[in-house]
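All protein chains of the complex are present and in place, except for one that has been dropped.
For reference, chains read A, B and C in written order, and residue numbers begin at 1 within each chain.
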Amino acid sequence: MADIAVHDVDHAHTDHGAYEDHAPHATSTGLSNNKLSMWLFLGSECLLFGGLISTYMLYRGRHEAGPGPDQIFDIPLTSVSSFILLMSSLTMVLAVNSAKRKDDRNTSLWLTITALLGALFVGGQVYEFTSFYHEGLGFTTSLFGSSFYTLTGFHGVHVTLGIIMLMVVVFIMQRDRITGDKAEVVELVGLYWHFVDVVWVIIFTLVYLIPS
Amino acid sequence: MAIIERPAAVPATVDAVAAPEVVTPTQALGAFRRPVSSTGWKSWLFTVDHKKLGIMYGAVSLFFFLVGGIEALLIRLQLAAPDNTVLSADQYNQMFTMHATTMVFLFVMPMAAAFANYFLPLQIGARDVAFPRINALGFWLFLFGGLFLNSSWLLGGAADGGWFMYSPNSSALFSPSHGIDFWVLGLQITGIASLIGALNLIVTVLNMRAPGMKLMQMPVFTWMVLVVQFLLLFAMPVITVALFLLSFQRNFGATFFDVNQGADPLLWQHLFWIFGHPEVYIIILPSFGIISEVLPTFARKPLFGYKFVVFSGAAIGFVGWGVWAHHMFASGLGPVSVAVFSVATMLIAIPTGVKIVNWTLTLWGGKLWFTTAMLFAIGVIVLFTIGGVSGVTHAVAPSDTQQTDTYHIVAHFHYVIVGGAVMGLFAGFYFWWPKMFGKMLNERLGKWNFWLMFFGVNLTFGPMHILGLQGQPRRMVVWPEKLTGDGFFDMHFWNQIASVGSFVIGLGVLIFVINIFWTWKKAPIAPLDPWDARTLEWITASPPKEHNFDRIPTVHALDEFFHRKYEEVDTADGPRLVKVKSAEEILAEEESHADAHIHLPSPSYWPIVLAAALPIIAYGVIYNLMLSVVGTAVLLLAVFGWCLEPSVADDSDYDPPAGGDSTKELATLG
Amino acid sequence: MDRSKETVSTLGRMPSTRRHWSRAALFTGVGLLLAGCANNAPQDIFEPKGENAKKIDTLQRPVFYIAGIVALIVIGIVGYAMWKFRDRGQDIPEQSHGNPKLEIALTILPAIILAAISVPTVISVFELDKKTDTECIINVTGQQWWWEYDYATGQCGDVKIDKPIVTAGELVIPEKTNVLLRITSRDVIHSYWIPALNGKRDAVPGRLHTLRMQADQPGIYTGQCTEFCGLSHARMRQAAVALTTSDFQQWVDNQLKEYVAPEAGSLAAEGEAVFTANCSKCHQVNDLKNADGSPVLSDPDLYVVSGVAPNLSHLMNRTAFAGWTFDLLTEECRTALWTAKPADFGAMYLKGVTPECFNEVALRDWLRNPPAMKPMFVDPNNLSSTGGKYRGMPNLNLKPDQIDQLIAYLLGRN
Partner (left out) sequence: MFTTGSKLFLGATALSTVSAIVFGASVGGSAGMLGTIGLISVAVVFAFIAGINLFTRDGNVSATEADVERNTAAAQAGVGRSMWPLAAALGSAGLVVGAVSKPVVFKVSFVILLAAAAEWMVQGFSERVSADPKYNEGIRKRLLHPLEFPLLAAVGAIVFIYSFSRIMLNIDKDAGRWVFMVIGAIITAAGFIFAAKRGMGKSTAAGIITVGALALVGVGIASAVSGQHPIEEHPEITSAVCLGTASEAQIEEIDTKASQSVAAKSNVLANVHLTSDEQLYALNTGIGYVQYHEIMVPQSNTVHVMFHNDSAEPRRLTIHLGTFKAADGTEGSEEADCTTAVEKGGTAFLTFKITKSQLASTTPYRLTVPGVEDQEIKLLVP
C-alpha cells in the first residue's frame, strides 16, 4: 500500500548529516566508506568484548562475599531473553530485506518490532540486575559482581544504543526524507544489531551455560 | 515590548524584489552558519583539511615532545649523582610516568599521525580522507586529551604509577592523588582519537586510492601506516577495557584489582601488554615507512625487495599480537608460557631483520646522496640494529630475568624508540618539509641537528647498557654510592655520561627548533622537486593546493612520479635512465587538465566543540558528576550540531556568498 | 674494567668520517654491552655466584656475543655501502626491485640463528623452574618498602629449625643448598632479585611464586626490589647471606635464643620501656614482657596498611635497616665484611653489629625522623585513602633522651 508509505512532506531541507550523503562515488573496494567503517568498527568492538569476557572468565568464581554464579543465575529466564534477542535478529533481517525492496512500510514496521524486542530484552536484563541486587550481589560486592555487571552492562548499553538508533531511523523515515541510499542506513544499523546479538550468544554461552 | 522583533537587515546580495518574501536560511539560523574562510585563525580552528590537521598534529606533538624532553632532562639531572636531591621521590615518580606517557601517547603516536594525515591522501592520490570531520575530531580529542592529562600537574600532582600503571599500585589506596584518574581519563580521550583516526585512515587507504593504484603499488609509508591503523583498531579497545576497569575501581568502587577480594593483579598486566606490545609496533612502523621512502629517494633506486618489506611489516603487525607476555617473564607466569612467549619473541626478530637487510641492500649499488634526511634514515638503520640485537638478548627468557627492570632495558627500548622511531620522524621532517611548507629546512643546521642527536643518543643510552648489566634497576629516584663498584668506570661515571648525553640530545633538538624558525623567517622558496623524489605526493604543488590534485592521477607503477620523470633510453652502452620531464612540467600538465568541479568538505565548528565536551565530562568524573552532566549536554549539543550540518556549506554560508559553481563538497558522513 | 677502558678510548678517538663513526658507534655499543662484566659492581649480572645464576650466565654470554657480532656485521656493511656507493657522479643506477633468492636466504639465516638460540633457552626455562630438588623453603614477603623472611619449621638443608624464624632485609641461607623462596606480597607488586644468585621473580599479592636460590660459597650478595612499588621503591633493598652449615646452625640458634632483658636501671632498661610504649605497637621483639608478665604483642595490622612491621628481635644481627637501605655497620666495617674471604666471612658476619662497628648516626637520624630519610606515606593529615593507616614508619616525635635510651636498648638486640 503505497498510501501508507512514508510521506515525504514539506520543507526544503535535505540535511540530516548523519543519515545522508552516500555519494555514489566509486570506491576502490566497492564497499561504501560507511559500510567499510562499520565493519572495521565492529572488528574493534570484538576486542572490547574480548577483554571484558576474559575479565569475567577469570573472575567468575571469585566471590569472597555475596552469592556466586551458581546461586543466582536463572537460566530459564535468560534463555527466554536470549531467544527474544535472537528473534530480533530475524526481524532485523526482514527490515533490511524490506528496505532493499524499497518497501518503506514494512521497513518501518520491522524496525519497530526489532526495537520492541530489543527493549524487551533490556527490560529482562534490568529485571535480572534488580533481583540480583536484592539477592545480595552488588557492583562492589565481589569480583564476580564487578565483572558480571561490567560485562553484561556494557552489552546492555550496546543494545540500548541500538534501540535508539532503530527508533531514530524509524522517526526519520516517517517524518523526513532520508537522502541517499535508504537501504544502506538500515543495513548499517542491521550490521550493528547482528553484532550485538552475536556477542550475546557468546556471553550467554560462556557466562550462563558453562558452569564455573 | 517590541524589542526582539526587529527584522534582520536586508542581505545585500539578495534580489531586491524577491528578498523580503523569504529570508535566506542561514542568516535566519545565525550561529549555525558554517565557517568557510580558508585563511586566518578560524580556518585552522574549524578546518577539516587533512593537510592543515596534519600540520596541527605535528605542531602539537612537537610541543609535547619538548615537554616530555624537559621531563627527561630533569630525570637525568636527578640521576647524574648518587643520592641526588634535584627531585623528590614523589616528583621523580610523576616525572618518569609522565615522560613515558607524553613521549608515547602525545609525541610519537600523534607525530606519526601527523605524517599519516598529511601524506597518506597525497600518496594514494586522494583529495582528502574518507571522513574529514572525524579526522578533525581526532585531532582535537588528541589535543584536549593531552592538555587534560597534563593539567594534572597543576591539580595535585600527575600520575605516579609508571606508564605501565601496574595494579594494585594504581589503586586509590596506594596512589591517593588524582594523578592516575587524570591519566586514565586522558588516555581514554586520546584513545578515542586513535581509534576513529584508525577507522578513517583504513577506509581512506582501502577505498580512495587513485585509479590504477593496486595495493602492491602503494608507497611503503602508506603500507606501514595501514598496518599501524589495524594495530590501533585492535589494540585500543583492549587498553580501553583495562582503563575502564581501573577507573571503575578508582571512581566507582569496583573490585577488579582488589587483592583482598581475590583479584589477580596479573589481569592488568595481560590487558596492558596485549595493548602495549602492539603499541611498540604502532610506534616504530611509521618510522620504518618514512625511511623506506627516504632511502630509495637518496639512493636513486627503488626499495630493495618492496614485497618483502611490505609483508615483513604486516608480519610484524601480526606476530606482534603473540608476544605480549615477554614483558612479564619475571611476573611468575609459569615455565610453559614463558617458553612459548620466548620463542615467539625470537620469531618476531626475523621480519624485523628482513627490513634491516632490505634497507641495507637498497643502499647497495645506489648513488647515495647524504642529505640530512638520508643521514637520519641511515641513523635509524644503525641505531635500530643495536636496539634490535639487544632485544634478542631479552627474548632469551632466563637472561631477561636478569635484565628486566634494569637500565639495560631502558637502553634497549630507547635505542629502538629514539634511535628507530624518533630519528625516523626527523628523517621525515627534513624530507617532507619542502612539500609541506614550500621551504627547505636548512641543511647545515640539519647536519648539526643529526650529528648532535646521533652522538647524544649513543652517549645517553649506550652507557645504560652497562648500568643495567651492573645491576642498576629502573625507576629509582636514587642509586646508592655503595653499589657503584670499583674503579674509574663505575656506575657513577656512566650515569654522568648518560646525563651529559641527554643534554647533547637536547641541544640537537634545540637546533631543530631553531632551524624551524630560521626556515620560517629566512629560507628561500624551495624547488618543486628538491630531492628528485619518487612517489605521488611530489606531483602536487608545494605546498599542495587545498584540493591536492588538479586532476586525480592515474597510477601505472610503484614510484609513479619517478617513472613519469625518467624513461629508459637505449644507448650504445646499453639502457640508461634519462630524465625526460621535470617536476614543473608534470605539474603544469596536471594543472592544464584540472577537473572542472572539485568538491571539498567545508569546515565545521562541531569537531572542536564535541572534543571539548570530553575533558569536561572527565573533570566531572574526578571532581563532581554534575560537571559531567554539563559536559554531556555539550556533547549532545555538538552531536546535534554535527547531524544538523550538511557536509557541505550552503552557498549562503559564504561571506560573501559564493556562486553556485564554486569548489566544495566531498560528500561524506564524517 | 680493561674492556670498558677500550670502549672509552674508542669514543675518545672519534674518527671524522661517517664510516668510521658508525664503526665507532658499533664498537661502543658492543663494548658497552660487554663492559658490564668488567668492574666490580656488587649487582653485576655477569658475576654469578650460584648454580642458577651460572646457568643463566652460560646461556646469555653466547647470546650477547652473537648479538654483538650481528650488529657489527650489519653496521659494517652499512658503513661500507655508504663509502662505496656515495655519489661520485655515477649514472642513476638500474631500477632493480630486489632479488628474491637473496632475500629468502637472508630471511632463513637469522631464522637458523634464532632457532639455535631458542633450544637452550627453552631447556633453561624449565631447569630454572625445577622444584623437585628443594632442600629448604623460605617464605619471602614484600611490602612497602622492605622484605620479610619467614623460615618454616623443619629441615633447611642439614639444619633443623624448631621454631619459626621471622626476620627482615637480609636473607640468610646455608651455602651449597637448594633453597626455594616462596615469594609473595602484602600490598603492591615487588620483585625479588639477587643478581649473583638468580634472576628476578615478582612478588605479586594473592599469588605465590617460587624462585630457586643456591650460593656456592659464603658471602653477602646484594639485591634490590625491581618492580616499581611506589614512593620508596629506590630504598627497598635486600641481601642474601650465605653461611656454611655450621655457621648457619649458629645463626638459627641465635635467632631462637631466649630473650635477655636489659639489666635493671641501665639505659637499655629505660630503652625497653620506651620501646614497649612506642615501638611495640608495630614492631615485635619476641618474648618481650609487660610489667605484669604478659607478652608484649605488636598489632601492626591496626596501624600499617601491609599489616606487618619488621621484627626487631635480632636487629643487630643484620647489617642494614629500613628496607636494608641504611647501614648498621660503619663504612669501614661494612667494607671489611663485604670484601671478606669466604673462609672468614661467617665468623665476621655472626659477630653482628658490635658497639665499635655500630653506625649510630644513621639509626639516630632514623629514630628522630624516619620519613625525612626515606620517603613514606605517613603524613597524619593525609591518610584518608588508607583509613588512617600508615604506609611506612611515621615520625614518632621521640625526645633526644628517649632516642639515646632506645639506641642503647636496640644495641642489645643481637
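As a convention for this text, a residue touches a chain if its C-beta (ideal position, glycine included) is under 8 Å from a C-beta of that chain, and two chains touch if they have at least 3 such contacts.
Being a predicted model, the structure only gives us computed values, none of them experimental.
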Open item on the list: I'd like the shown chains that the missing chain touches, ordered by label.
Closed with: A, B, C
TODO: Can you work out which residue in B:Gly69, B:Pro237, B:Gly313 or B:Gly332 touches the chain that's missing from view?
DONE: B:Gly332
Task: From C:Ile69, C:Leu297 or C:Ala372, residue that would touch the chain that is not displayed - done: C:Leu297
- [ ] Determine which one of C:Ala67, C:Val122 or C:Val166 touches the chain that has been left out.
- [x] C:Val166
Open item on the list: Across the whole complex, list the residues on chain C that are touched by the chain not included here.
Closed with: 131-132, 134, 137, 139, 141, 148, 150-155, 163-166, 180, 182, 184, 186, 205-210, 284, 286, 295, 297-301, 306-308
- [ ] Could I get the residues of chain B that touch the absent chain, sorted low to high?
- [x] 1-3, 5-8, 10, 19-23, 25, 28-29, 32, 259-260, 262, 264, 332, 636, 639-640, 643-644
Open item on the list: For review purposes, identify every residue of chain A that touches the missing chain, sorted by number.
Closed with: 1, 4-5, 10-13, 15-16, 18, 59-72, 74, 76-77, 80-81, 83-84, 87, 91, 94, 98, 105-106, 108-110, 112-113, 115-117, 119-120, 122-124, 126-127, 130-131, 134-136, 160, 163-164, 166-168, 171-172, 175-176, 211-212
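Criterion: only the chains that are shown with their structure count from here on.
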Open item on the list: Per-chain Cα mean versus the mean over all protein Cα atoms: which chain has them closest together?
Closed with: B
Open item on the list: Roughly how far is chain A from chain B, centre to centre by C-alpha average, rounded to an integer in Å?
Closed with: 33
Task: Whole-Å gap between the CA centroids of chain A and chain C - done: 53
Task: Touching two or more other chains - residues of chain B - done: 262-264
Task: Where chain C touches two or more other chains, by residue - done: none
Open item on the list: List the residues on chain B that touch chain A in their complex, please.
Closed with: 25, 130-131, 195, 198-200, 202-203, 206-209, 213, 233-238, 240-242, 244-245, 248, 252-256, 258, 260-264, 267, 270-271, 274, 642-647, 666-669
TODO: Going by the contact rule at the top, pick out the chain B residues touching chain C in the complex.
DONE: 88-90, 93, 160-162, 166, 168-169, 172-176, 259, 262-266, 299-308, 330-332, 334-335, 338-339, 342-343, 346-347, 349-350, 353-354, 356-358, 360-361, 363-370, 375, 378, 381-382, 385-386, 389-390, 392-393, 395-406, 408, 454, 458, 462-463, 465-466, 468-480, 482-491, 558-559, 562, 566, 576-577
TODO: Would you pull the chain C residues touching chain B in the complex into a rising list?
DONE: 1, 4-5, 8, 18, 22, 25-26, 28-29, 32-33, 35-46, 53, 55-56, 59-60, 63-64, 66-68, 70-71, 74-75, 77-78, 81-82, 85-87, 90-100, 102-103, 106-107, 110-111, 114, 117-118, 121-122, 124-126, 128-129, 144, 183, 187-189, 191, 193, 195, 198-202, 204-207, 209, 222, 224-235, 237, 305, 325, 327, 334, 375, 382, 384-386, 391
